[in-house]
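To start, the structure under review is shown below, and the notes come after it.
Apart from one protein chain that is not included, each protein chain of the complex appears where it belongs.
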Amino acid sequence: MTDATFVPAALDPERRAALTRRRYAAEKRFRLYGVGAIGVSIAALVLLLVSVLGGGLPAFTQTFVRAQIYLDPAVLDPSGTRDPDGIRKVLTFAYAPLIKRSLETATAELQPTVPGITPALLAGMVSDGAPAQLRNYVIANPDSIGETVEFEFLANGRIDQYVKGNITRESSAGDARLDPAQLDAADRLLEAGVMELRFNPAFITNPDASENRPEAAGLGVALIGSAYMMLIVLVLSLPIGVAASIYLEEFAAKSWLTDVIEVNISNLAAVPSIVFGILGLAFFINFMNLPMSAPIVGGLVLTLMTLPTIIIATRAALKSVPPSIKEAALGVGASKMQAIFHHVLPLAMPGILTGTIIGLAQALGETAPLLLIGMVAFVKDFPAGLPDGLFDPATALPVQVYNFTQRADPAFVERASGAIIVLLVFLVAMNTVAIVLRQKLERTW
Amino acid sequence: MKTLSSTVAALALAASLPALAAAQSRGQIQIAGSSTVLPYASIAAEAFGENFDFPTPVVASGGSSAGLQQFCAGVGLDTVDIANASRPIRESEIETCAANGVKDIIEVRIGYDGIVFASKTDGPGFTAFTPAQWYQALAAEVVRDGALVPNRARTWAEVDPSLPAAPILAFVPGTKHGTREVFEEKVILQGCEDAGALAAIAALKGGDEDAATDACVKLRTDGASVDIDGDYTETLARIQSDPNGIGVFGLAFYENNTNVLKVATMSGVTPSTGTIASGEYPVSRPLFFYLKKAHIGEVPGLKEFAEFFVSDAVAGPDGPLAAYGLVSDPELAATQARLANEETLDPAS
Amino acid sequence: MSAGLLFLVLAILAVAGYLSGRWRAAAGGDTRALHSRTTYHGLAVALAALLAGIVTFVLLNLLATVAPEIGSRFVAIASIALALAAFVAVWARITPAFRARNLVETIVLGLLLLAATVAIFTTAAIVLSLVFSTARFFGQYSWSEFFFGTVWSPAFQGVSRLGMLPLLWGTLYVSAIALAVAVPIGLFTAIFLTQYASPRFRRAAKPAIEILAGIPTIVYGLFALVTVGPILRDWFAQPTGLGSSSASVMTAGLVMGIMLIPFVSSLSDDIITAVPRAMREGSLGLGATQSETIRRVIIPAALPGIVGAVLLAASRAIGETMIVVLGAGAAAQLSLNPFEAMTTITVKIVSQLTGDTDFNSPETLVAFALGITLFVLTLGMNVLALYIVRRYREQYE
Partner (left out) sequence: MTLADQQLRYRPMDAVAPALAERPQAAEKVRARDVSVFYGEKQALFGVDLDIPRNKVTALIGPSGCCKSTFLRCINRMNDTIPTARVTGSIILDDVDIYSPAIDVVELRARVGMVFQKPNPFPKSIFENVAYGPRIHGMTRSKPELEQLVQGSLRRAGLWNEVKDRLHEPGTGLSGGQQQRLCIARAIATRPEVLLMDEPCSALDPIATAVIEELIDELRQNFTIVIVTHSMQQAARVSQQTAFFHLGKLIEHGETPDIFSNPREKQTEDYITGKIG
């Protein structure tokens, strides 16, 4: 093989040019795949966000009706003594006719009159919660009995949906719960300024409401429940996760125990969340006798779910600290423990925090395990402050979303989307913090 | 060393949580169970909280089975007080209850849940059905020429020329739902009997009635009958994306969605709270809640809540439960009396 | 004595131990003569007392479950007594030569190990919470019928048939479609973002895509039901005659695939970024095009990590519930047609556990058997993933 005239074919300029063309075509194709992939991801995101935002933003406004209510002493204080106990004995059922009567008077004054409207239909235009609102007022102000007081009630969910334009006269034709005359009346009341649509902060602050009152349902209890659970997850999973990572990354010798722990951790990261729900039910509730529906149980279950995420992130962060730094500390006579706690851990902190926030965000959106530990519940009372509140019943944001989607009244669909928006705001906020942290504190060695 | 100290502190906290829990006492009534009863229980609980000085009861939902299991786990403040159920408690469950010390159980029937057949308002004209038609449309196997053959009916018109010529597509509750049991018993099995198929199958199986019953209630798996494991909102969404579909709904759900759903009559009777209460409309089921007698007096407001739940003002025909869609129990007074006397289920029965 | 009070006492004891330990160590005057700094002396006393108390408490409580005659009062008194004993024992040993730091570090190492074993305890708790009910299930239902049965039809009346195979098939089928969507798209997304995109685009696009990961699965479920299902039915299934159901394996698989995109892309992104820059420059310096560098150098170098990411995504797909509930229907059947409704193990776990059936019946208990099957399945996949990753690592490091 000493043939000096042998010229490799690849060097033929034409072939080479063709090859280069092909290589560039391949390059372009490859790049296009990338663009396509990104396009698909972003399109999916946009589609989802648009559907959620479109459906959910109206949940932040609500229709209110003003009404003059005559607080009839004959009904509210039959004994006439203004005795608080006697007033308390009058149940909300007795207050409903008062509202009906007042509204009747109000419509009679509306000019021109609305044909076909009856007192019952009119009363149906305010929320079922109105009598309770009235009763609370009367109990708080027993002296007002006998007077006429102006109240502002929530409008009934159907009316509210009509005012928001979610249902129209056509789409509601045949709706047994909505009479066309009510829509006429609503139009008139809107014109008169008695009824108005405005921002409703109560959607964030109110507790849940029963199925008859979609207009009153809020996210207050769910927000507190979620906050409590996140607090537990943070307080438990961060130290335990960091401690476990330090052990595994810095101290563990290669042994069967280490192997078992490693397999366990990566397995727990992949165990279906529903299985954690079974664990929570069997272990925390049935075995340890922790209360149902309590943030403590949800928090513990989510802690166990979040731990692997935090451990994996923490180990990566510890690994990224160059060994030279630990060696430098050891070199000046620090113990291994001191070298790690004084030097390695602080340097790994940004990575650990990022991992923790992402783990928390995941835990915040988790639904399935909470279904099995009684978090899908109707909870009206706010849990107490910390730490007692951890044992009080509460729900969680994603569960509240699920809960809203399960209900019969279509007005809850809007509230589910609204709850998703709130949830997404938190998730985006948490992710943003994680990303900012990562970018601010990221170090390259 | 600060990190170290806080780690130690957190570990100590983790270890002390169960201890803290044991120190807790509970103020509010805890209810668990059927998701069908959940709306009624939450309406009652909300009204109870508004009218009394007791805290609003907490109503968890997780199905009758899970609710009763929690209920039967034992007596004490760390167990639920009330279990909602869309079916009567079973014998084996009473036994488990008794084994765990839950001996005195008060059964309270709050009313009835009507089961209706509804389709999209602008869909095919499903207006009137009989159980026999449903059986012939959905049974996995039908009797033809003296033999059991797979059901090949594609459209409702093939089943009965009086029905629309729309493809058979029924969304029925999944086998986890209590509604399914009622559907099988009161529609499919009834239809099987009405159509004379029950007797024919029994004859084919050598007179084995049980085997014939099993064969009757077996539904098609070729896509004509679709099990829905979720709730009625899912059935509704399915129907909205499949206009030919017809779904099985609870009366309350239908009444909340009359603008998109139209209901069909069954054997000529239109479902309504009236027709169901009178027994004219055949497909309905009772709804219950179960109460631990041992908890009365221990959990504040428990008996008051139970009595409030079934009081005329709440569960009566003009109460908020009926407004939502509950079929009021004509024998409500008897239920109220039993509750007032704290009559328990006889463990032997 | 309530347990809360007990822990309060222990905490006070620990604080007192810390302060007095420090004081005693410093009492000698010249703290430079000490082997360990005073803080360590304090910590040694505090930790010893706290640990002795907690360990006694936990052990006695465990003992109390088998020997009920041990009352809570006895437990509390014993715990405090032992804590005090440990307090005194360590406190008395404080001298300038006392190796307090070594003692503290040994204890801390023990605590670190304990934290690491939480994972094992969790797994054990999961297995324990599944295994008893599973045993009861197999007491009522034949195991061979369950594992090899091809019919899933629980019934209220008559005989239930609870064969797992249709569910397993549905699970694997849906997961396979989801991965077929998520892996290429996720991988190409990661490649584009790490290799081609400008830093500005990357900064904007990466978090945007990660938002997809944060969207609760229930939202995806509704998306599948309302949007994707009908589109697939009207544009693909019906024209091709493959089916007429909007809920199908394809619907659930596609939507789950979308959900998994950020999962695959974030993980792959990290892994690709971790490939040393030198490797990339080495290839570019030889005149390789960008795509050749990626295909022939970066991806092979990142492969073990990517395989791990894909397996993790697969476990996620197998364990996903809400999307399948809403997107794939609830029909348990063995079919090859991706446009037919099928169901998965997770869906049936939820539906059997939250249903209205008798809680002692096999129809409810089957959920636990399914749970354990799922657990073993994901465990197997993870062991496989770890094995693969380790093998490759050993080869290239």
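A, B and C label the chains in the order they appear, each numbered from 1.
One rule holds for everything that comes next: a contact is a pair of C-beta atoms (placed from the backbone, for glycine too) under 8 Å apart; a residue touches a chain by one contact, two chains touch by 3 or more.
Bear in mind that the values here come from a model prediction, so they are computed numbers and not experimental data.
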Displayed chains in contact with the omitted chain are A, C
Touching the hidden chain in the full complex, which residues of chain C are there? Just list them. 198-199, 276, 278-289, 292, 296-297, 300-301, 395-397
Where chain A meets the left-out chain, the residues are 1-4, 6-11, 13, 15-17, 19-20, 23-24
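In the analysis below, only the chains that are shown with their structure count from here on.
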Per-chain C-alpha mean nearest global C-alpha mean belongs to chain A
From the centre of chain B, which chain's CA centre is farthest? C
Report the inter-chain centroid distance for chain A and chain C in whole angstrom, where each centroid is the mean of the CA atoms. 21
At what distance in angstrom does the C-alpha mean of chain C lie from that of chain B? 34
Do you know which chain C residues sit against two or more other chains? 108, 111, 114-115, 350, 353-354
Return the residues of chain B touching two or more other chains; collapse runs of consecutive numbers into ranges. 1, 4, 7, 11, 18, 20, 22, 35, 62, 66
Quick check: in the complex, which residue numbers of chain B touch chain C? 1, 4-5, 7-8, 11-12, 15-16, 18-20, 22-23, 34-36, 62-66, 68-69, 72, 85-87, 90, 92-93, 96, 167, 169, 174-178, 180-181, 184-185, 189, 210, 213-214, 217-218, 221, 223, 226-230, 234, 237-238, 241-242
List the residues on chain C that touch chain B in their complex, please. 2-4, 6-7, 10-11, 14, 39, 43, 47, 50, 54, 57-58, 108, 111, 114-115, 153-159, 225-226, 229-230, 233, 243-247, 325-326, 329-331, 333, 340-341, 343, 347-348, 350-361, 363-364
Where on chain B is chain A touching in the complex? 1, 3-4, 6-7, 10-11, 13-14, 17-18, 20-22, 24, 26, 28, 30, 32, 35, 38-39, 41-43, 45-47, 49-51, 53, 55-56, 58-62, 66, 70, 73, 78, 80, 121, 231-233, 250, 252-253, 255-259, 262, 313, 320, 323-325
